[in-house]
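Yeah, one chain of the complex is gone here, protein chain that is, but the others are all in their spots.
The block that comes next holds chain A.
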Amino acid sequence: MTQPILKARNLVKRYGRVTALDHCDFELMPGEILAVIGDNGAGKSTLIKALSGAVIPDEGTVELDGKPIRFQSPIDAREAGIETVYQTLAMSPALSIADNMFMGRELRKPGWRGQILRQLDRARMEAMAREKLNELGLMTIQNINQAVETLSGGQRQGVAVARAAAFGSKVIILDEPTAALGVKESRRVLELIQDVRSRGIPIILISHNMPHVFEVADRIHVHRLGKRLCVIDPKQHEMSDAVAYMTGAKDPDPALNAA
C-alpha cells in the first residue's frame, strides 16, 4: 500500500474558547487531487493553515513523506515544497506582479552584479512571470509591472494561483482558487490543477463549488465541526450526498470513517 505524502494525526487548534480543529486527521496520497469541503466555520481554513505552517497546531503531528515535520512559519513549509494559495491571496498591493510572484525567492543577476551588488534580475523574473500567466490564460493582464492593487479580484487570484503552480514541488494547497474567477479563467485553473497532477504533484483543493470538486477530485475529504467526517469517492457518490454529509443532514456510512 502506498504511503500518504502528507499525513496529519489528531490535530487540535483552539482560539480561546473556540475550537477550530478537534482531533482532526488528514491524509493526502501521492499524485492525487484531494478536495476538502465543509460548511463555513467547519475549520477547513485552519486545517489548511496548520498544514502550510501559517498556524501552529496545539496538539497533533504532521508527517511529510513519512518524516515528522513541525513548521514554525509558512517559510518552512515553502522550503519543504508546500505552496499555498490563501483565500486572502497574500499579495503586496503596491508591488508589481513580478515582485509578488518572486517574493521571498527573488532571482539575482548572474556574476558580480548579483553576488556583490545583490542586484535583482528583473528581466528574467518578468519573463518567467509573463510565461506563467500566459499558461493560465490570464491574457487580460497588460503589463507585468502593474501594481497588484490595480488588478481585478479575479486577476489577482490568477496571479496567486500561477505563483503556487510555478513553485510548488511537493504539495500545492489551493484555498478557494476559483471563487473570484471568470468562466474561462476558472476552466483554466481546473485544467492547471489537472496539469499539475499529471506532473505528479498532489493538490489539496478547498472549494464550495461542487461541480468543480466532483469534476477534478480523486477523493473528497468532508470536514465537519473541526474534524474529518468521512472521505468519499466522487465516482460513487452524488453531489447531494456530499452536501448532506457536510451540513449534517445525513450521517455517512460508518465504513467511510475508516478511510
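To be clear about the criterion, contacts are C-beta pairs under 8 Å (C-beta built on N, C-alpha and C of every residue); 3 or more make two chains touch, one makes a residue touch a chain; residues count from 1.
Note that contacts and distances are computed from a predicted model.
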{"item": "Options \"phosphoenolpyruvate--glycerone phosphotransferase\", \"Aspartyl/glutamyl-tRNA(Asn/Gln) amidotransferase subunit B\", \"Cation/acetate symporter ActP\" or \"Ribose transport system permease protein RbsC\": UniProt name of the undisplayed chain", "value": "\"Ribose transport system permease protein RbsC\""}
{"item": "Of A:R78, A:K132, A:R224 or A:H237, the one touching the omitted chain in the full complex", "value": "A:R78"}
{"item": "Selected from A:T61, A:Q119 or A:S169 as touching the chain missing from the view", "value": "A:Q119"}
{"item": "From A:R108, A:R124 or A:K170, residue that would touch the chain that is not displayed", "value": "A:R108"}
{"item": "Touch list for chain A against the chain that is not drawn", "value": "54, 73-75, 78, 84, 86, 88-95, 99-100, 103-106, 108, 117-120, 134, 137, 139-142, 146, 149-150, 163, 183-184, 186-187, 211, 215"}
